[in-house]
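Written below as structure tokens is the structure these notes are about.
Left out: one protein chain. Kept in place: all the others.
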Amino acid sequence: MANIQEKIAKLFPEATFEEGENLMVCIPDSKWHALAKTLKEDAELHFDFLVTIVGMDWTDKLGCIYYLQSTVDNKMISVKVTTEDRENPMIHSVHDVWAIATTFEREVYDFFGIIFVNNPDMRRMFLSIDWKGYPLRKDYDDNPELNPVPKENERQEDTTVSYVETEDGKIEKKVLNVFEPNDFVVNIGPQHPATHGVLRFRTAVDGETIKKIDFYSGYIHRGIEKICEGLTYPQTLHFMDRMDYFSSHHYHHAMCMVYEKALGIEISRRAQVIRVLMDELARIASHCLFMGTFCMDLGATTMLFYTLRVREQILDIMEKTCGARMTFNYGCIGGVMQDLHEDFVKDVKELLAVLPKNIKEYNELFIGNVIAKGRLENVGTLTREDAISYAVTGPSGRASGWACDVRKTNPYSIYGELDFEEVVYTEGDSMARTKLRLAEMEQSARIIEQLIDNIPEGEYCVKVPKVVKLPEGRWFQMVEGCRGAFGVYVESTGGTSPLRLKLVPPCLPLANVVDHLTRGNKIADLITIGGSLDYIVPDIDR
Amino acid sequence: MYEITFSTITTWVDAFLNQYMPSWLATTIECLVIGVGLLVVYALLALFYIYFERKVCAAFQCRLGPNRVGPMGLLQSFADMFKMLIKEIITLKHIDRFLFALAPYLVITASMLTFACLPWGNGLQIIDFNIGIFFLIAVSSIGVLGILLAGWSSNNKFTLIGALRSGAQMVSYELSIGLSVLTMVAFAGTMSFTELVAKQEDLWFIFQGHIPALIAFLIYIVAGTAETNRGPFDLPEAESELTAGYHTEYSGLHFGFFYLAEYLNLFVVSGVATLLFFGGWMPLHIPGWEAFNDVMNYIPSFVWFIGKAIAISFIIIWFKWTFPRLRIDQLLKLEWKYLLPINLVNLVLMVLIIVFNLHF
Partner (left out) sequence: MPYEAWKDNEYIESLVKELQENGTNVIVGSLDKLINWGRSNSIWPLTFATSCCGIEFVSLGAARYDMARFGWEVARSSPRQADFMMVAGTIVHRMAPVMRRLYDQLAEPKYVIACGGCAISGGPFRKSYHVVKGIDEIVPVDVYLPGCPPRPEAMIYSIMQLSRKMKVEKFFGGVNRQEKIKDFLATHPSESCD
């Protein structure tokens, strides 16, 4: 880290540095674009993966924190860019450096009203175009009369706005068309069986061929980040069940880890093992459901029933221990809520006994099917460079040859000592994404096999103070969810509730990349590609 | 050979009516009775098929299927029918009202007409003329018109895409159906239903015509599945892509018509397959096994016909619940690049077999 700091200091004398969990560079807005280019393109730095952009409101100034990761040696760095103008805050866009920034910046604009200069698409993202105010600002007026429940259909605009910097440094507002004037635009969603929830694709088609997709989200935007700012730390945990409801154990894990890190709590090994076991069970259940719903989207309905059979078995195991079928709320600061049920080991062993047979059956029934091959092979091919640039993590990223498994790149909990493979394919098409999930189920089973006989004795939850107060500072933690890298960013001022809690959902980049992948493909391929990326809409919207 | 012939009953009824009333009245009454009878059978069969499909699909998916309404859920589709009858028929704005209302009737008429042609049993058929099978193919193509109209007149992009898909699909696969039927007609040397069935008295065509007949059957069953818009060829109503396809905007009874016609077309397609390849209502006869043949003859002919048709439908339903859906370009490729050339070659093969008398 020290030599990175030296190097940046040499190139950008304006930069200041803050020490923390990882190096934070503070840079004035005017130099930010140049720094971004250097950070990505310099062979030694090579920060080519933009993890997230955290919008911030420190009341005296607004700003963004960019989290960057290198795909070569997995080191992390963060960059802070601030502006003091509250009326018309502007920061330079980096969408030409990292493709995903277009969407991340739109999100920050939506919540904080920070305009990103040169970003081609500065529309509202989660909120409607008539929404008054920027909800995540500290001075946001949440009077329901200002923004009542709309009675009428939402106003729709076919244009977008871009703030372009001219050569002499002035900023001009430009209005751009989203679609060509003669495009035949089909509205897919928000209530459509193929969108896996309430996502909306405005699709310009030429016959059956897709020309462009404009994706709208926010149909399930519940403002979790804002609610969390008014809750105590333990209260924020239960929202993790309701984002990506298949990865709830993983999300709990991430959230607990970030708080434990901040509080300096060391949790018992038993709790670690229980958390990892639950994570991997949930991963198998989630991939099962993926197989089922994906096949159902492609018309093979029966597969859903076969995969749900295994999922039900896993839910039974979880229900005995956690008491619920979906919203488990199992992880807590310091460990887990309850001890394992006495049948846990027996039930898991039963599951492990039937799992290989089932995975084989899925392979034979679907992967080997000639129609499935025709539908999946070479459809929606994502290259490794694009996967990184669009920040497509998780199974979808690994199917494109990017080894992005957080369990391997930044091992957390006890993953470092476990023996499992990170499955990586290079094809990058829908078939690879599907097969990879089946292979991951096998790996998860392998992890469970290693642990199930060696659950150590000990307490399942260590003692934590009754009132949880995080010290002043900021923390970031990533875990590998079922659909990709999930991150939590917490900034505290020392009180009982966070100043800012940013959730980094893996599904937003997944939905965002759909446009890039579907261009030139058929409408039916939209279903294949969307299904194989396997995004969960409440996770996108939060 | 002992066999109940329904023509004796019908002739008797005809004579009886003519005895007491002028012939025009007798004919009218007969037509009415036949019409009502057809409608009833049509409706009952459609309801049975809905129930049958739901049960079969449940069996494939390790479920139970309907079992609460009536014994074993037998009354489930009746409940659905009552519900459907009283459902509101929504009138839409900005549509072509006339065509919108006409479309479901076109679809149901087409399926009704084809249904009416089928020979149900020995003498149990409404009309028998020398171009029977030709007529059947002709009227069954009216259905696609209804689907196109439904899609077009709904003023909805999904229905339009659904209708266009359906148009492309039906026009293509009609060729395959036509050619495989032609292969069998060439083999039989007749288009009349009675004669087609009569020629299979000793042995069904699929055994008589061995290889080319088998190929023709396989092609027919694939193309027939496509004709009925069923999976894996259910693109026009692909739920995950186009919500409900061409009938997205239809509600109540109008939707009920599409729903019924869809199931009845399944029966019609399997009925024609039965007729052309499995001897129609003809019982299973094996040359030389006289005792066996006599036993088979005791089973009424209409049971044979319906039984065979349902067995073939079962195969088509099996397809649907097993395979994923094709994509539109793959669908057309399958037809034009594979099925059609194979079919043409098969026709030549069939002719050779007829000419050199290589069949059984």
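Order of writing sets the chain letters: A and B. Residues in each chain are counted from 1.
The rule is short, and it goes like this: contacts are C-beta pairs under 8 Å (C-beta built on N, C-alpha and C of every residue); 3 or more make two chains touch, one makes a residue touch a chain.
In this text the structure is predicted, and so the values were computed from the model without any measurement.
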Touch criterion as defined above, residue of A:G20, A:P150 or A:G494 at the omitted chain: A:P150
Selected residue (touches chain absent from view) among B:V13, B:I34 or B:V69: B:V69
Contacting the left-out chain in the complete assembly, out of A:E312, A:D343 or A:E421: A:E312
Sole residue of A:F239, A:Y330, A:W402 or A:W475 that reaches the chain not shown, by the stated touch rule: A:F239
Residue in contact with the excluded chain [from A:C26, A:M90 or A:L127]: A:L127
On subunit A, residues whose C-beta touches the chain left out of the figure: 126-128, 135, 140, 142, 147, 149-154, 190-193, 197-198, 218-224, 226-227, 230, 238-239, 241-242, 245-246, 289, 293, 304-305, 308-309, 312, 325-327, 537-538
Absent-chain interface as seen on subunit B, which is shown: 54, 58, 61-69, 73, 75-76, 78-90, 92-95, 239, 243-244, 247-252, 255
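By our rule, only the chains that are shown with their structure count from here on.
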Separation of mean Cα positions, subunit B and subunit A [Å, integer]: 50
Residue ranges of subunit A in contact with subunit B within the complex: 184, 186-187, 192-194, 208, 295-302, 305-306, 309, 366, 369, 371-372, 374-375, 522-527
For the subunit B and subunit A complex, residues of the former touching the latter: 57, 60-63, 157-158, 161, 165, 231-232, 234-235, 238-241, 243, 321-330
